[in-house]
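Some chains have been omitted; the remaining ones sit where they do in the full complex.
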Amino acid sequence: MNRNQALQDQAHALGLDPMAPLQIGGRYLPVARDGRCLCVSGQIPRVGTTVVVTGAAGRDVDLAQAQHAARVCAWRALALLKETLGDLDRIDSVLRMGVYVQSAADFTQHSEVADAASDLIHAVLGPAGGHARTTVGVYQLPKNATVELELMVAANDGMTANGMDHSGD
Amino acid sequence: MNRNQALQDQAHALGLDPMAPLQIGGRYLPVARDGRCLCVSGQIPRVGTTVVVTGAAGRDVDLAQAQHAARVCAWRALALLKETLGDLDRIDSVLRMGVYVQSAADFTQHSEVADAASDLIHAVLGPAGGHARTTVGVYQLPKNATVELELMVAANDGMTANGMDHSGD
C-alpha cells in the first residue's frame, strides 16, 4: 500500500483530521536534517491545541489510553516527516525511536505502550519501518502529557532509481 | 556576528569565565565524532567544579533558576564543540538537542526551561542553530543537577568553499 495513503488511513483510525495543521510548541524545528539523517522533535499527543492524553500511566490513565497517546505521537512524527520530505517513500529506514512514558511508581508496561507506536510505524512504512527503540518511564512530561516520542530516520532525495539501496554506501 | 565571539559574549552574560577549563566527569569523551556527525555528552550546569543549580524544578528551584541551568548547559555544550572543532563556523546544523529537567511531581514547564537553551544556541549559531528537540522531566540527575543537556550536530572540515552545502550529499 502507498505509505502516504496509509498515513491518512491511520489518521482516520485515530479520529484525527489528517489536514489539520500540526501545532508545534517551543523554539525549535519540528524536523532537523543533515544529508540522509533526519531527527524529529519529541512529539506529545497533541490534537489541534489540546494534549489529549495527560497524567501518569498506571495512575491517571490505563494501558489502553497510554497506547492511544503513543499512536497519536507516532502519527504526528510521521506527518511531520511527510511535510518535510513531501513523500514518505523517501524514508529508507527508521534508525531510532525514543519513547518516554509518564509513569506511576509501579507501572512497568512501558514496552507495551511503545509497541502501539511501533505497530503504527510498521503499518505506514512497511518493512522500512523496522527500528531500534529505547523506552523509559519518566516522572513528568511537557504539559503533563502521558507519552513523548521522537524519531531518527534515514531518507533519500527521491532522485535515485531505488531509494532502498543506500544502506550499504 | 562571529559565532566564536558570540559564545564569549554569552559567557559574560551568564557570569562564566570563557577561558576556564571545562570539568568533565566520568570515563567518557566530551565529544565523539564520526565524519560530519558529532555527539556532545550530557552537560550539567557545572561552573569550575561546582554544579551551580541543583534540585527539582518546581520544588527546590523556580523556572528562572532552571532556565539559568539550561543556559549554562547549552553554553558548555557549545564550548566543548569549539574545543573539538577549533571554530564554531564549522557547524552546519544542530540535529538534536536532548533536555532532561529534574522535576517536581506537578512541574510541567519543561518546554519553557528548554527554550532558554534553544535561545542561547540560536544567539550563538544564528540560522544554523535551528534544531530538533526532545525535552522530558526526570526524577533525578547526576550530582542532583536541575538540568542535563546533550547535542548532536553536523559539521564540516573547514576545507570547503561553503560549509552549508553538504546537506544534500
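A and B label the chains in the order they appear, each numbered from 1.
Basically, a residue touches a chain if its C-beta (ideal position, glycine included) is under 8 Å from a C-beta of that chain, and two chains touch if they have at least 3 such contacts.
What you are looking at is a predicted structure, and each value in this text was computed from that prediction instead of being measured.
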Assembly copy number, counted for this structure file with 2 shown: 3
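As a convention for this text, only the chains that are shown with their structure count from here on.
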Length of the line joining the C-alpha centres of chain A and chain B, rounded to whole Å: 25
Chain A residues touching chain B - in the complex, by the definition given at the top: 25-35, 37, 39-42, 98, 100, 138-144, 148, 150, 152, 157
Chain B to chain A touching residues, read off their complex: 36-37, 92-97, 103-111, 114-115, 118-119, 122, 130-139, 152, 154, 166-169
